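Notes for the one structure printed next.
Complex shown without one protein chain; remaining protein chains in place.
In order of appearance the chains are A, B and C, and numbering begins at 1 in each one.
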């Protein structure tokens, strides 16, 4: 008796794409990385030589036509996500797609509508933090009633400052700080609070270090308040300018206690005591922080497909995160609160 | 040669008033607590018997007429503050007054105007946290440039839940959660950011545990965003419903680093490891957290008077804190951002 | 071009053995788990059905005779280690063996002597903590001079109390608390201090909870001081009676600073604030604490064999750990310091 496995074709082999590929090739039991697709020759070469992937496609259509491929793994620019997911569904493939689903709400709805026509195919957007061990423990404790009824979330995604401001050139297409960074926090807040729907949001921000962002009405430090329909609250903070590293943390307040995840972004279990005091190093980027979560995410998707069990998060979750993110951007740009009707 | 001393009359001997009185009587070099004033017989008795204060006045006018008294120390209901400060100034007394200055902006301006006519008299509102050793260290590090240019503050005042909801009955006169609790955070934020003036605020909140607050349009958990005229940001959180204790903390983000004060509200230096994990106890109320700060505050005021040196904080600071606090309440009640013109 | 791989036969499929097997089967690139060996039918069945290992041997001789097997992976009782390693070497196999090498110093020397005759074969004893990310970082910082010259180590291995005292029945064959638990700390201390040789040791201990240990002159809490030939010091603590979990920690003192690894044995990045204070859960057992280290250990061994590069730790290290562990036991039992000549 052979163990079942899922034959996967990865699309996009940039920095994060390569990590997904290695992860699927080496650390995801049940996954078989049978094909890769990239328009860039060097990336194809890497896939062939380093990962020994058997089939390399230069374009996406060819990959979708590849009958051995059962699932596509999209690590492509956000602007391509919706169309690529829809095409994959029409081609009969399961889909994993990096976050965010799309920066355009109509596209989100369209993807959801198409996916609804293929109920036997799984589609998951990579909200990787849901698969982090600490976030999972926290969620379990909340479901278990350990903090009473949760009524508020504070969550932040703060990146280490890039002194070159490299990201500024991507600002026009990133969707702005809230859609780029805070979608994770939005998704976590809803997950921790029992999936409420947003009612009203207000956002503000400042440019602390990167004046180039002003041209596209973006900021390098943004804050926001989100009110949900059940009276729950969320406060978000996103920053591009941290000095100490990547600092993602989330707090959940409940009527009988509160939980904090990642309050000190420790790189490891080492503490150093010297003339500067007692200190710990910090996780330099999201990848060091969430490396294990990427593994668990891939394992969860592959297992859900192989055993045909429901996914942990739905397209509706991804859609609601985008909807809220767009409203935050609007509020930032108008200075007014944005009302959100039923999703 | 006798050391100089300041003869003080304390007004109000409720719970916090008694602590101020003991503090002045025992731990404030240079202070001489010569008189006390309270309308409540038991309080007067305590002042006479326990603290051995020589002169007890049943009413405030008598205390002001007491020529030995050089300074009054007001720990009275907020609604009395403005009138009592003004009367004290007219009587030629220095004034220390517990926060907040007033819930009414016109009163604040009136106090400031009267005080301006008595430049030789000192008036200080008790924003006690400015005298806490950790906040002072943090402020010093910021002035020293250790985190670069500060551009954002997050600050919270979270009280331990009182299961009896005793505070609910004071809600109609407290000014609401922002004027009662967040004034401290507002003052700290301005202090850390170089005393900017608020430009626009937005507030929201929820009632997590005390439905009785709805009657006076108050909440037991409030959040707010404040934008300052120099582009700086502040995010506030105030809560009445913490399970673990009094949890006051403040973070200051700068272009070269950030500072956090009081992130874990440790009661002491003890950690306990047992079947529930590794834990520390928390400060039960603001008094345990700021006991030393109350000492330093009294010492600072007395020294400033004795040496005729400037106070660390001005009436303008107290006025701006009230102005912002009122705007936060308005925003909470209207659901709209509130614009604040020049102070 | 096929990637090279190492064909491994695992021996012993008890609790820890199964974890090694899963690890080799799923998370060790380059490893091929081709055979397993256990005298217990249920274990063989698990290997066949769950891990789908192709060849199952009922006895060790058969596994050694299996020509496809290039390396054996011993997770067997300590009393068998020396003979099994020697037999594997004679059969031309590389050897990974769980710690400790042996409780008998002569056996350690014999293994070292035989291994020296097969320089092309790798033999590694599983001092897993050397492969933990935090210990590696700490070691790198020390080598980098970040704490000056290291002169002292404090290290502890403290297990969560088993209220059933199940381990008491193994006490007669475990070698006692120092050989069973402290060998890890001994090895870490030597590694951090630049591999010095022990000169004199003194040990003491107490029975806090498990009186049954008295019969075999063992304790459930043991402490020891070890002096090394270069003047360095180590202090060890081993316990079987922790209430909060598995608590392994190590401090290294240097002339310009000190390093602590694992001071709070956090289970994850979650902190809980409730009526009991602020707390974190703890790692329940060594496995949760060192799961990643087991992965890295296996990867390191497999890579060293595949690339024929030197191992991170030698049989001499394993021998010195046993030599010191035996001396600690002797000291505990005699109440006298034990002098150790050149190794």
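The rule is simple: a contact is a pair of C-beta atoms (placed from the backbone, for glycine too) under 8 Å apart; a residue touches a chain by one contact, two chains touch by 3 or more.
These numbers come from a predicted model, not from an experiment.
Taking the complete complex into account, C:233 is the one of C:16, C:80, C:197 or C:233 that touches the chain left out. From the options C:41, C:58, C:243 or C:275, the residue with contact to the chain not on display is C:243. Check C:41, C:215, C:256 or C:275 against the missing chain and you find that the one touching it is C:256.
Contacts to the hidden chain, counted on chain A, fall at residues 242-245, 247, 264-267, 271-282.
Seen from chain B, the chain kept out of the figure touches residues 1-3, 26-27, 29, 52, 133-134, 137-138, 141, 146-147, 256-263, 266-275, 281.
Across the interface with the omitted chain, chain C contributes residues 147-149, 151-152, 154, 200, 202, 204-209, 221, 223-225, 227, 231-233, 235, 237, 239, 241-244, 253, 255-258, 263, 335-337.
As a working rule, only the chains that are shown with their structure count from here on.
With every chain reduced to the mean of its CA atoms, the largest distance from chain C is reached by B.
Same-residue interface: chain B and chain C share over half of the residue numbers found at their contact.
As a whole-number value, the distance joining the C-alpha centres of chain A and chain B reads 42 Å.
One finds 38 Å separating the Cα centroids of chain A and chain C.
Among the residues of chain B, those in touch with two or more other chains are 242-244.
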